[in-house]
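All protein chains but one are shown in place.
The first chain written gets the first letter, and so on, giving A, B and C; residue counts start at 1 in each chain.
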Amino acid sequence: MMTTLAASTLAEFMNGYVSPELALMLAALFHAGVLLLVFAHAALIFIWLERKVSGRIQDRLGPTRCGGRFGWAQGLADGIKLIQKEDLIPRDADAFLFRLAPYLACIASFGGFMVLPFAADWVAVNLDTGLFLLFAILSLEVLGIVLAGYSSGSKWSLFGGMREAAQMVSYEIPLAICGLIPIVAAGTLNLTDVGQMQVGHFGNWFLFHDPFTFFAFFVYFTVATAGCKRAPFDLAEAESELVGGFHTEYSGMRWSYFFMAEYASMLLVSGVATLLFLGGWSTGLPFIDQPIFVDLKSWNPGIGPEGFVLGSYISNLIGMSVFLLKSSFLVFVQIWVRWTFPRLRIDQVMTTCLKYLVPMSCFLFLGATMWPLLMAMGKGQKTTIWPQPLGDRTVQVHEHVLHPINEPKIQIADRGEQTVDFSETPVIAKEAILTEAMHSPSEQGIQP
Amino acid sequence: MTFEVLLNQVIGETLTVSICRFGPELIVSATILVLLLNRLFGIDRWVAPYWTTLIGCMIALGYATNQYLLLQQGTLPAGEYFTGLMMFDGFTVFLRIFLLLFLILVTVLTVLSGIPDLEDGPDFYTLLLGSTIGMMIMSGANHLLMLFIGIEMTSVPSYAMVGFLKGRRQSSEAALKYVVYGAGAAGVMLYGISLIAGMLGTGDMPLIAERIGQLTGTASNFESPLVRTLMLAIVMVFVGLSFKLSLVPFHFWCPDAFEGASAEVAGYLSVASKAAAFGLLIRFCLALTGTIEGAASSPIYLFLGLAIGFVAMVTATFGNLAAYAQTNVKRLLAYSTIAHAGYMLMAVAAMMVLLNAPSGAGLTSFERQELAAKSIEGLLFYLVVYLFMNLGAFAIVALIRNEIYSEEISDYKGLARQTPVLCVCMVICLVSLIGIPPMAGFFGKLFVFASVFQSAKVHWAMWVVFLVGAINTVFSLYYYLQVLKTMFLDERPEGARTIDIPLNPSGWYVIFVTAPLLLLILCTEQLTQTARTVAAGLFL
Amino acid sequence: MNGGQVLFGIFALLTCGGAVAVALTQNVVRMAFWLIVSLGSASGLFFLLNADFVGATQLLIYVGGTVVLLIFGVMLTTSGPLLKIPSSPGELIQSAVVGVLFISMFFFTVWSVDWEHVANTARVHDSTTDTVALQNDTTGRPIGMAFLGVRPDRDLGAAEGQPLSTGYFLPFEIVSMHLLVVLIGAAYLARAKRQITTAESRSEVV
Partner (left out) sequence: MEGVDLKLFLLVGAVLFVCGVICMTSKRNGIGVLIGVELVLNAANLNFVAFSRYTPLGLDGQIMALFVIVLAAAEAAVALAIALNFYNNHLTIDVDRADELRG
């Protein structure tokens, strides 16, 4: 079920010293620690970025005291301040839930990183249903916030929690539908595969796959912004009406956990957007992608333990940097949006979702499912505006780039050499086979 | 088989066979969509929701009738469809026609009594139709998953329908009780289903029969943990079904739900959901015992049949005894519904006992099946009669409620002088419910008791069931007559609301519904003939 | 003891512990919290059983949807912030008796069954499962195929013209109808009655 990709090399390395189970567990713990660092630092950096960006947008400098001109240590200073603060629990609160709620929110947004691939081989858990699980985990964050709002024993918190519940439950629908649109084109929910398909020319990015994915990206980004309860959708903590919303009663570290969760989930949804639409870790330029992600992989000067390929490590490192850069840019856009648009009213937030975004995403989804059929009927198998058909590209990716874990998931039919004769199959079956072949990464594709 | 061949076979079967056989359900589903689209585009201002519903149901009814005729001619063969999930045979089609006919009658009643106003019409009819789809699925389920889905599709909209009068305190209370108990029963049932499916490695009902035989083999008593587990699972499934049938001890929701709900909804639930649940119960029982000729029947099933008989006996007695103390008409009818479920369950018990008669009883397997088919025939006849008498009674209650704003028996005093039409119809319905000879209700009871009598030859315990059933019929005389006495002999008190229903459409409707109770005597033969072919089809 | 057993132990303890806590707690919000723990760990058990699609669905729909709905219901129906409606001692004793009865019944029945034997008996008589078994660990694709009514995992090895294995096309489609109906019902019950004069709207209908 689970292939802990990143951990497996480390576990193999440790195999000689400890028992295999222990090695796997230690490796898993190590990688969880690494992810935790990413999680914590993301918050640190983005809080600084938020302050700086908001300062610039409002025509001021932003923080300058800590860490010189750029105020780079501001986040650190904030952290120290928050740790020192007293941890207050209101008298009317349900202390047990009040204490637990921030951790619940944190766990949920941290858990999402479990299935998010940072580079071709760097993913904690490589699941066949990666995107699905990611959305599932993302939907859990709301529980922490609702419980926080409820257990505070304050009406502002309660209102904030209720708004949050209503908002999140509604926005999950278009979020999932928009996430599925590139999946229709990719034919797999495995995020590593999705990323790998977009390596090469930036025309391979699913953003440019067809008109529907192009628009889906913008809908997705809007919905994701709302899903992270960022302005202009931050009604759960609207200070003008609800003091601080669900976190009114929190102080100190517990309060900061909510913010860590918020910034981490910003990075998470941006990361998903990057993977699904913006090419993941690929640079979009074939003459860079080819040497880095294909040629470098097998380069091994013989440094390090057995089974360790240096080239693959470097390739992954570069991939991760590209991926994080793209994601951070999207986070920057979210911050930019926050300081540019006025906040909506709660009824407007709900109307936007249920009356506009949901129908829009449904329409786009329908279109995206029809597109390959249209293309298949009109021009043979060509399903993209770029010259190379997607089906071939998928096969190519799988043959040349991917590692052994992406062997066919289930052998649907042994179509190896045989060419399919369509003259006798009914029309619907023909289309189904065509789409199946084009969308299934595990298939050999049909020779026209 | 290659993937292409497989795909073609699936597509071919779905398009040519399954979709056609599933036609009535699809038409009803389409009606729901049309209803909602009409509201979306404001068409329901010109075409009232009930017209859409009625037209949709008529088309579906026509389609189902056509299916029945084709089935009789043999042009449309019976068989499984949707890759074995559903069963298409005379029984399914008969129940479909039954349910759709009833749906049309209920819809007309709601129009006459005005229960959903125009604004809520689409909501109400959507729930009504959705629940009917569930019932039709229940009547044709051939897989444990479809069994559960059918029950859920029937129940969940009915919870909402019971609470439809949302401003009324009793209505919301009834809905809450119904949903809480109903969801619990569904959960217990699902646990039983999971055990059965896990033990037998399949959810397919015909396969279940086969596998049980292979699994239990020679172990036919309760010593084996295997048999015990299987029985536990079966009992759990029966809990869910008993809840739908409101059998003792799972009857307690029934009076509350009926009293809280409007009379139209109560009438709908009392007939339609019972019919569908009986269909499902029969299918499930047959799946357990197997319909394969010569299959060794274990004494466990005989025991199961006797247990069902016991439950039926207790249910009938309890329903009748509890009905004595009632002051509210709907509550009284609810207990009467419970009692009648008991009578009808006796037929199922007789079927189980006859089908699993020990070899000492001197019945060949052919005779067993014939006798079992006979008891199902009686049950189907009873259901048809029950449709008219119960719907008639609930319709009259609804119409009187619209005039005097009360459903208490004491407020019915002397109504006969003011609205003779309704009261005479009420007499016919209640007398038929008792089962007094000229009315159709008598024949229903006669057929059911006849099959119980047959089964008593197999096992002595069925004599008890038979006797209790007969005594109960006498019991029930009292409380039904009590209502009639209030209506006819008592004086209408001073200052009570007057009521005047001349022969307007409502009056004609009631006459139309009750007339078959008298006229059925003329065509008993045709109806029994139909029921016989339908029941025999189950054992092919 | 291998890793699987350890993980099973952790998840099973959390699942059972959460469920017991749900049964014992009187505060309804805490009940919801323990329900989250229990259902979340149950999804962990699903992952251990190689049912990753079911596990993810459990998280998405059950934990992320149904439980949020339940908590939402709690918020809307409690007048005090932390309302408790304690059960009476009689009810507690009654339910304890029921619980003990059920658990002992479980040991009397399910626990004492030889499941190995049961599985083997069914397997011997099942001609289809052996043909193409689920050798791979991934279930997403076969489940998707089964929803379309095609069962390549069972039928590919079978002879042509044989009856097809159970595909789940019908329930997959009909459940959408059910969801629509239920949604309409729930929306009707939850919304406030709109203020339209019935006489006016009635007159517009012919």
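Convention: a contact is a pair of C-beta atoms (placed from the backbone, for glycine too) under 8 Å apart; a residue touches a chain by one contact, two chains touch by 3 or more.
If you're wondering where the values come from, they're calculated on a predicted model, not measured in any experiment.
For the omitted chain, the shown partners it touches in the full complex are B, C. Only one residue from B:Leu54, B:Leu109 or B:Ala160 touches the chain missing from this view: B:Ala160.
Set against the missing chain, the residues B:Phe148, B:Phe243 or B:Tyr268 yield one that touches it, B:Phe148.
In the complete complex, the residue from B:Thr327, B:Ser410 or B:Gln529 that touches the missing chain is B:Thr327. Residue-level contact of subunit B with the missing chain is found at 144-145, 148-149, 152, 156, 159-160, 163, 166-170, 172-177, 179-180, 183-184, 186-188, 190-191, 193-195, 197-199, 201-203, 255-256, 259-260, 325-328, 331. Residues touching the missing chain, restricted to subunit C, are 1-2, 4-5, 8, 12, 15-16, 19-20, 22-23, 28, 31-32, 35, 38-39, 42, 45-46, 48-51, 53-54, 57-58, 61-62, 65-67, 69-70, 72-74, 76-79, 85-87, 91-92, 94-96, 98-99, 102-103, 106, 110-111, 115, 118-119, 122-123, 126, 129, 133-134, 139, 142-143, 146-147, 151, 153-154, 166, 168, 171, 175, 178-179, 182-183, 185-187, 189-190 (touch as defined at the top).
Definition applied: only the chains that are shown with their structure count from here on.
Subunit A and subunit C have CA centres that are 27 Å apart.
Counting partner chains per residue, subunit B shows two or more touched chains at residues 2-3, 7. Shared contact sites, meaning residues of subunit A that touch two or more other chains, fall at 412-413. On subunit B, the positions that touch subunit C within their shared complex are 1-3, 5-7, 9-10, 13-14, 18, 22, 25, 29, 32, 36, 45-46, 48, 80, 82-86, 117-120, 122-123, 126-127, 129-131, 133-134, 137, 143, 145-146, 149, 152-153, 156-157, 159-161, 163-164, 166-167, 175, 195, 199-204, 210-211, 214-215, 225-226, 228-229, 232. Subunit C meets subunit A in the complex at residues 2-3, 27, 29-30, 32-33, 36, 40, 47-48, 50, 52-53, 55-57, 59-60, 63-65, 67-69, 71-72, 74-76, 81-82, 132, 134, 136-142, 145, 152-153, 156. Here subunit C touches subunit B in the complex through residues 105, 108-110, 112-114, 118-119, 121-123, 125-126, 129, 148-152, 155-160, 162-171, 174-175, 177-178, 180-182, 184-189, 193-194, 196, 198, 201-202, 204-206, going by the rule given at the top.
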